[in-house]
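So the structure is just underneath, and the comments pick up after that.
A single protein chain has been omitted from the complex, and every remaining protein chain is retained in its original position.
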Amino acid sequence: MDQKKYSEYSCMLEPKYKLARAYVPNQVMGRIFEPREALKKGTLFPELYMPYKYGKKRDYYRHRKYR
Amino acid sequence: MDCKQLALLKEIMEISFCLVETNLYLDTHPTDERALRIHNTFAKKYDELTNRYRMKYGPLMPTSMSKCPWQWIESPWPWEIDYSKCD
């Protein structure tokens, strides 16, 4: 088992996670978009901006760069 | 609706959207003080902009005071506005 896989596995054993349950990581607010950009993108939060790649690849990759 | 009115309406739409975002975030992060500060800044800006809009172009909400005739029904309805006409 390589290092990455092992750390993923041990994370799953943390006591706060229980079997047969779904979890979504809690968002910790980072920087925010300017209001105009937020409305255009559909979110105020860069970490939640996950556009559909179809037909608009350039926009998607430009955003990914500064993450 | 002229370009000046449309520009102000769009600015209100932008701030109002930011308020939706901080609203939902705060529902699940009620003690995030930085998010609360940001929300309050948007809320203040929203009040300023909607007051300015109401004085100049009439109410965005039916709870506002009105001159005669009843101003609420006078301005264009949201689905009738050409939002791209001044781009």
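First chain written, first letter: the chains are A and B, and each begins at residue 1.
Please note the rule applied: a contact is a pair of C-beta atoms (placed from the backbone, for glycine too) under 8 Å apart; a residue touches a chain by one contact, two chains touch by 3 or more.
Just so we're on the same page, contacts and distances are computed from a predicted model.
J.: Going by UniProt, what is the name of the one chain that was not included in the view, given "Rubrerythrin family protein", "Peptide/nickel transport system permease protein", "Xanthine dehydrogenase family protein molybdopterin-binding subunit" or "HEAT repeat protein"?
T.: According to UniProt, the chain not displayed is called "Rubrerythrin family protein".
J.: Among the chains included here, which ones are touched by the excluded chain in the whole complex?
T.: A, B
J.: Determine and list the chain B residues touching the chain excluded from the picture.
T.: Residues of chain B in contact with the hidden chain: 9-10, 12-13, 16-17, 20-21, 23-25, 27-30, 59-63, 72, 75, 77-79, 81, 83-84.
J.: Which parts of chain A face the unshown chain closely enough to count as touching?
T.: Counting only chain A, the missing chain is touched by 21-27, 39-43, 45, 48-52, 54-56.
In this text, only the chains that are shown with their structure count from here on.
J.: Distance-wise, how many Å sit between the C-alpha centres of chain A and chain B, to the nearest whole number?
T.: 29
J.: Quick one: in the complex, what on chain B touches chain A?
T.: Result: residues 11, 13-15, 17-18, 21-22, 25, 28-29, 32, 34-35, 38, 42 of chain B touch chain A.
J.: Give every residue of chain A touching chain B within the complex, in rising order.
T.: 26-27, 29, 32, 35-36, 38-39, 43-45
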